[in-house]
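Have a look at this one before I ask anything.
Let's look at chain A:
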Amino acid sequence: MTKFKLSSLYLIAVFIILYAPIFYLIFYSFNSGGDMYNFEGFTLEWYTEIFQDTRLLIIVLNTVVVALLSAAISTILGVAGALAIYYARRRQTKNALLSLNNVLIVSPDVIIGASFLIFFTMIGIKLGFISVLLAHIAFSVPIVVLMVLPKLEEMSTSMIYAALDLGASRFDVLTKVILPYITPGIFAGFFMALTYSLDDFAVTFFVTGNGFSTLSVEIYSLARQGVSLSINALSALLFLFTMLLVIGYYFITKKANKPNGMGVRQ
Partner candidate 1 sequence: MKAKSRNYYLIPYILWIALFVITPILLVVYYSFFNIEGEFTFENYQKFFTPVYLKMTFSSFWYAFLITFFTFIIAYPTAYLLTKTKHKQLWLLLIIVPSWINLLLKAYAFIGIFGTYGAANNFLEVMGVGGKQILFTDFSFVFVSVYIFLPFMILPIFNALDKLNPSLVDAAKDLGASGWTTFKRVTFPLTLDGVKAGCQIVFIPALSLFMLTRLIAGNRVITLGTAIEQHFLVTQDWGMGATIAVFLIIAMVIIMLITGKRKGGVM
Partner candidate 2 sequence: MTEQPIIRFEHVTKQYDNDPAVLNDVSFEIERGKFYTLLGPSGCGKTTILRLIAGFIEPSKGTISFNGKNVNHVPANKRQVNTVFQDYALFPHLNVFENVAFGLRIKKMKNQTVEQKVKEALRFVNLEGYENREIKEMSGGQRQRVAIARAIVNEPELILLDEPLSALDLKLRTEMQYELRELQRNLGITFIFVTHDQEEALAMSDEIFVLNNGNIEQSGSPNDIYDEPINRFVADFIGESNIVSGTMIDDYVVNFTGKTFECVDGGFNKNEEVEIVIRPEDLEISSPVDGKLRVKVDSQLFRGVHYEISCYDEDGNEWLVHSTKKAIVGEEIGLFFEPEAIHVMRYGETEEEFDKRLEAYEEGSYES
């Protein structure tokens, strides 16, 4: 029984360490003292400050627009990619496509950021909204592919033959059989792309120009100047928002009854 207690203690310690910093941040977002050291009194001042900061609100809007657009477009591309890999008949083609697909997933953000910076500059895309959007689409596509592909692979091929046997055209098979079947995977991919985009800092930092910023980049530049409790307030709000996304994602994958649907993000 002592063994049991020790192991629970260890797990509890890990959980505390994992969550303490987050709640520490949120706790001090209500501090009227202005720093993260002495809790002087309760205030919502930092939250009101955020909502009065038009510049910040525009940045939030930028971030959300980039996230939604990039997630939507990368989902379409990703589904096409997954189908392309699924339909690839030769094993080598399949493996080659998968390896190329995974390059951007394993590449460090700095490499992606730097190489995209060179790329956009070369072809003359102005650094700003368009470059950030393109970069986000680019790094979200492989994630969508990886979320959709397992669904395609687990789909029984006899289902497709059954549809063809019943007189469906290839287009019918796609829209009436395949797409409905992989819908949970598509949703999961969309959510993953969304959160990847919302969370990305390094790539955006490289390819953004003057006058266009996302939340992560903004937090970075604020944090470099030191502690400011409006960041805390912002993080509390983001935490809430993330939790909502997580719960949404959880239910979508749960509906897809795939236990390993949950992923860690990088």
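The candidate set was assembled so that all candidates are chains of the complex that A comes from, given by their letters.
As a working rule, contacts are C-beta pairs under 8 Å (C-beta built on N, C-alpha and C of every residue); 3 or more make two chains touch, one makes a residue touch a chain; residues count from 1.
This is a predicted model, so every value here is computed, not measured.
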Chain touching chain A (counting every copy) in this complex, out of 1 or 2: 1
Touching residues on chain A, where the partner in the complex is candidate 1: 7-8, 10-11, 14-15, 17-22, 24-25, 28, 35-38, 76-77, 80-81, 83-84, 87-89, 97-98, 100-119, 122, 138-139, 141, 143, 146, 150, 170, 195, 198-199, 201-202, 205-206, 215-216, 219-220, 223-224, 226-227, 231, 235, 238-239, 242-243, 245-246, 250, 259-260, 262-266
